[in-house]
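Heads up, one of the protein chains got dropped from this complex, but the rest are sitting where they should.
First chain written, first letter: the chains are A, B and C, and each begins at residue 1.
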Amino acid sequence: MEQSKTCSFPAVCASLEAISLQVKEAADVAGLDDDAAYAIQLAVEEACDNIIEHAYGNNMRGDIECTCEATPDGLVVTLRDHGDPFDPDLVPPPNLDSPLEERDAGGLGLHFIRKLTDDFCFQFDAEQGNVLMLFKRRSLSE
Amino acid sequence: MEQSKTCSFPAVCASLEAISLQVKEAADVAGLDDDAAYAIQLAVEEACDNIIEHAYGNNMRGDIECTCEATPDGLVVTLRDHGDPFDPDLVPPPNLDSPLEERDAGGLGLHFIRKLTDDFCFQFDAEQGNVLMLFKRRSLSE
Amino acid sequence: MKYTTQQFKHCDLVKVSGRIDSLTVQELEAVFNDLLEAGHFNLVCDLSEVEFVSSAGLRLLINVQKSCRKLDRGELVLAQVGERVFGALDLAGFVPLFRMEDDVLQAVGSF
Partner (left out) sequence: MKYTTQQFKHCDLVKVSGRIDSLTVQELEAVFNDLLEAGHFNLVCDLSEVEFVSSAGLRLLINVQKSCRKLDRGELVLAQVGERVFGALDLAGFVPLFRMEDDVLQAVGSF
């Protein structure tokens, strides 16, 4: 059952569709249903958006390495980059109730990742780079 | 090839659909194409409208007898009624160009009959009643 | 003959299907009269599913058009006019008296 595939993509928006496709294929291999597959695709998309915009934001160029691994329970997607680290705990949750005029159009990425995965974890290492692991469980009925 | 069918209908609007159906079936038997079939259906409809509204108009009740006959050339539909006769030659042609406000919404029945058939003829007889024969040619390519 | 009506901000849509003859036109006339009496003069009539229409049906359409256009207060637009219906409108010389749209959305959006 354990199957793993790693691909490397330039950290630019034009890579997003290809990354999403890799995740979708891995989700199918891992036996995720359509809803779970879409959820992990979207979570990975948000994470890659952040890597492109924030980690490599200051005119840095680099890659995103994406590893998809089917486990007995579901799918683990690991994203690696060599951009800036950050502290996710310092990111305030978005305001989801304020009226339109005051609504912040940004700040949704981490919220989406939190809501769309069953587990995730950030690791920052000066040599290894930044690592984000995202886990989506296979639903029991499958 | 010569096939003939005669049906009698009460001269009321509720008979129109059934008459139209009889004509459509006969048109198919006679080998008329869809356009020709529709044309003769519409011509017969207009003729029946006139019989109901004008021939039997003055509170008279009666029947419309409809005979459909496939001929070597096409379809002949004969309508008989025992209502009032009239002189088709005295009916002025409708005005087809005047502006909307002056446009007469009526007076189209005879015009339609003229345009939609390849030939037609009225006969009025005190005993036999009124007879209208409508002819639609089978197109040569059929 | 069957019909449905839908009210929009700037117009009403009447979608007709089946046969419009001297019998069924009476029901349709009542529908249009209700709209006109309620002061709705921007009308779209979707004719895509009309299979048969006699001059009695055309007479209704032209009378509704007269009511709508009066005092420039509105218009009856015909949408999705099929071949048969167009042929009859043409024979009656009514084609120049109606704006026709291929698309109901276009017709509704034009008001």
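Here is the rule we use: contacts are C-beta pairs under 8 Å (C-beta built on N, C-alpha and C of every residue); 3 or more make two chains touch, one makes a residue touch a chain.
Since the structure is predicted, the reported quantities are computational estimates derived from the model, not experimental observations.
Across the whole complex, the hidden chain's contacts among the shown chains comprise A, C.
Among A:Cys7, A:Val29 or A:Leu108, only A:Leu108 touches the chain that is left out of the view. Interface residues of subunit A facing the missing partner chain: 13-14, 16-17, 20, 38, 41-42, 45-46, 49, 52-53, 94-97, 100-101, 103, 105-106, 108-109, 111-112, 115-116. Even with one chain removed from view, subunit C keeps its contact list with that chain: residues 6, 8-11, 13, 104-106, 108-111.
One rule holds in what follows: only the chains that are shown with their structure count from here on.
Chain centres here are C-alpha means, and the one lying farthest from subunit C is A. We define each chain's centre as the mean of its Cα atoms; on that basis subunit A and subunit C are separated by 55 Å. Once the centre of each chain is set as its mean CA position, subunit B and subunit C turn out to be 26 Å apart.
Of all residues in subunit B, none touches two or more other chains.
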